[in-house]
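With one protein chain held back, the other chains of the complex are shown just where they sit.
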Amino acid sequence: MSSTIGFVGLGNMGGPMAANLVAAGLEVKVFDLVADLMDKVQGGIPQASALNAATDVDVFISMLPAGVHVAGLYLEQGVLDRLPKGALAIDCSTIDPGTAQQVAAAAADKGVAMLDAPVSGGTAGAQNGTLTFIVGGAADALQRAHPLFDIMGANVFHAGAAGAGQTAKICNNMLLAILMAGTAEALSLGVDNGLDPKVLSDIMKQSSGGNWALNVYNPYPGVMDGVPASRAYQGGFLVDLMAKDLGLAMATAEASKSSVPLGSLARNLYRVHEQTQGAGRLDFSSIQRLYKPELVGEQ
Amino acid sequence: MSSTIGFVGLGNMGGPMAANLVAAGLEVKVFDLVADLMDKVQGGIPQASALNAATDVDVFISMLPAGVHVAGLYLEQGVLDRLPKGALAIDCSTIDPGTAQQVAAAAADKGVAMLDAPVSGGTAGAQNGTLTFIVGGAADALQRAHPLFDIMGANVFHAGAAGAGQTAKICNNMLLAILMAGTAEALSLGVDNGLDPKVLSDIMKQSSGGNWALNVYNPYPGVMDGVPASRAYQGGFLVDLMAKDLGLAMATAEASKSSVPLGSLARNLYRVHEQTQGAGRLDFSSIQRLYKPELVGEQ
Amino acid sequence: MSSTIGFVGLGNMGGPMAANLVAAGLEVKVFDLVADLMDKVQGGIPQASALNAATDVDVFISMLPAGVHVAGLYLEQGVLDRLPKGALAIDCSTIDPGTAQQVAAAAADKGVAMLDAPVSGGTAGAQNGTLTFIVGGAADALQRAHPLFDIMGANVFHAGAAGAGQTAKICNNMLLAILMAGTAEALSLGVDNGLDPKVLSDIMKQSSGGNWALNVYNPYPGVMDGVPASRAYQGGFLVDLMAKDLGLAMATAEASKSSVPLGSLARNLYRVHEQTQGAGRLDFSSIQRLYKPELVGEQ
Partner (left out) sequence: MSSTIGFVGLGNMGGPMAANLVAAGLEVKVFDLVADLMDKVQGGIPQASALNAATDVDVFISMLPAGVHVAGLYLEQGVLDRLPKGALAIDCSTIDPGTAQQVAAAAADKGVAMLDAPVSGGTAGAQNGTLTFIVGGAADALQRAHPLFDIMGANVFHAGAAGAGQTAKICNNMLLAILMAGTAEALSLGVDNGLDPKVLSDIMKQSSGGNWALNVYNPYPGVMDGVPASRAYQGGFLVDLMAKDLGLAMATAEASKSSVPLGSLARNLYRVHEQTQGAGRLDFSSIQRLYKPELVGEQ
């Protein structure tokens, strides 16, 4: 735990994660293309480049928007070449499993242990150190990373070998999109036929329709306190981001020739929602409004 | 609780329900068009007709296949005319809300209190007296019926006014079909990309993909003991019956002009599954095989 | 051709149809619940009731909104009892095949020949006498009706026995909805990726994507003159009516347990379009706006 850490990518997620590592007393070399973001991580040691942040560190962590950035960082910019032999690299970005496997294979060639460790829990989880990490890679690498995950998060799952963290997160989020939209659809059908959304939510939650959305993230305004549906769908997990994750699910399904009819429909419902209702920056539970546009989401 | 009860419809569900009422010490006049089924309810009092079963009873219960049978029994055969004023009628069939409301209105005209009370829990729940009743109708009628529901079941939900029990059950089962197929789809996508179905199930169950199927009814063979997926999808809730319930959901959506894209797709996936794989008599979690036909469902 | 005709249902479609029969020199007894509509059919002989319009006529024609009205007219109000033996009844309404078959069977019992003869061609076709009739029933009855169809329309298809006219129209309109939405979707995808909608339309029209919409009813504003897309989607075949026909397709599929995944999705896309964009009274080619809401439909 006396490691020196390099951290690249200091946005809404990466910034607070790096800050939590600093707060735990670790030495963290930070870099982001947007210089201001480095200043926000107080106590971090700003670097002039990503390569500098990969120099003389024990652990290197990245948090980037997409697979093309991850491949660019590790393979083209040369981070894998710069990292010391025996270092541990952890990519927390949510990207396609194929790129994750490609980077991990290149890391192995260089003697660098690599984990793909996409997170869930959103910006609040990043700030509060309560993220969930879904990890792909070797068990011993995960063991080395565990103390860091414990600082930045609350749960760690080992999904399997390299790329498995990405695959598991993609599968989970595809299922999440299906059940969120499905829950919104069932609630709308009930309300359209005279049911009270609270009563119907309560019945389904305790029956075979029970799911995470009904338990903690009800999409119907006025049913549950403290969720995005009760504050006009502000904050939370944005429609744009869910649509991006569903795009990753589609690409993953294409690579394996898997059929994903419900996931594909969910992807397209989210795109229609985004485009017809300008909903990209609303919480993803606002899919309720695709079914009942009159619901503005305020109590 | 010293009531005399009439019970019509003694199939796989109605038979054990009537038997549980007899076992609780109640006098139960039973009728079914299939005479043998009356003999199976030992201690029940076989009747020559449905009308006889509605004569001089305090409570009348029906358990029939479809709305056309319910309307035929109460309206055309004249059960509502025969029931004493002040009697309580409980229809436990799963039918369209429109017919339920029509029969309830006719009952009110005759001075008969009426509840629609479709059940979930399957034949095992009927036999063990652990059914769930989802009830539409007046609160005082429900109060009168409650002791009987307690004999035949374990849970009672009051969904709202006449027809609301049907609507709530239909909404729940539509959501159930979506999340079961969605769970099967996510598990297939994961397995096609190298994940272990047990590991992925465990991760999603504890994450935002969590739902009833992952908790107690995993569709992937070998993941969970004691579920249909671990006995070649025998028993359980049949594909044919789920498809029927989804047909009710579609008709309900048509009546209210509601959009139900995911429920409609689930309905059609179940029909494709039934037709391409001859799966009508398999448990509904066998939808897993639409995604991975090679899974025969044995451990 | 010297027949006396009864005509019930004088709305946007039935009114001009009856007027064309009058203009051809036929004696036409007309009835509609809205008295004003009778006056609009100049030369028609207004009646006090539907039954009167069925008295002493050789041919009886109906044009009503839904199956419940058709069953009400022929079976409950007693038109079949009133019609002379040997009369010919033609129902031009678009309804479910089941009701059409039920009414036709009752007609046969009374010695009345019956055709189901739903139309396509819209209000313009009704006014100009260029409708298409898709007919179910006996060949000799169709032969008798043919001169009347020739007055009111331009094309007659014999689809099969009683109800087959309805089934064929429902199948055609389901396919129409799929290919209209599919064409809109392909055009949007092309435009989103830099293609000119005219160029792409021209290529697909001459290739394997060719279909009726590309030929005569292009949904993209500015591609084709004289179509609803070039006049802000006013007029034409309304979204509400297409949604109704798709509802009939869903009910027909439910009755035969057929799988209709694309038709179901089209039904739900039309409902989402109607609800999120208030598009019920626009032409059905306005489904283009579900994909590109910024297209107001003016050149």
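Order of writing sets the labels: A, B and C. Residues in every chain begin at 1.
We take it that a residue touches a chain if its C-beta (ideal position, glycine included) is under 8 Å from a C-beta of that chain, and two chains touch if they have at least 3 such contacts.
No experiment lies behind these values; they were computed from the predicted model shown.
Within the whole complex, the absent chain has one touching residue among C:Leu176, C:Val223 or C:Val239, and that is C:Leu176. The chain not displayed touches chain A at residues 243, 247, 250-251, 254, 257-261, 264-265, 267-269, 271-272, 274-275.
For chain B, the list of residues touching the undisplayed chain reads 261, 265, 272, 275-277, 290-293. Contacts to the hidden chain, counted on chain C, fall at residues 97, 120, 132, 134, 155, 157-161, 163-164, 167-168, 170-176, 178-179, 181-183, 185-190, 192-196, 199-200, 202-204, 206-212, 215, 217, 249, 252-253, 255-263, 265-266, 269, 290-291.
Following the convention adopted for this analysis, only the chains that are shown with their structure count from here on.
At the interface between chain B and chain C, over half of the residue numbers appear on both sides, which makes the contact a same-residue one. Centre to centre, using the average C-alpha position, chain A and chain B are separated by 38 Å. Note: centroid distance chain A to chain C, computed from Cα atoms, is 50 Å.
Centre-to-centre, using mean CA coordinates, chain B is 38 Å away from chain C.
Within chain A, the positions touching two or more other chains are listed as 261, 265, 290-291.
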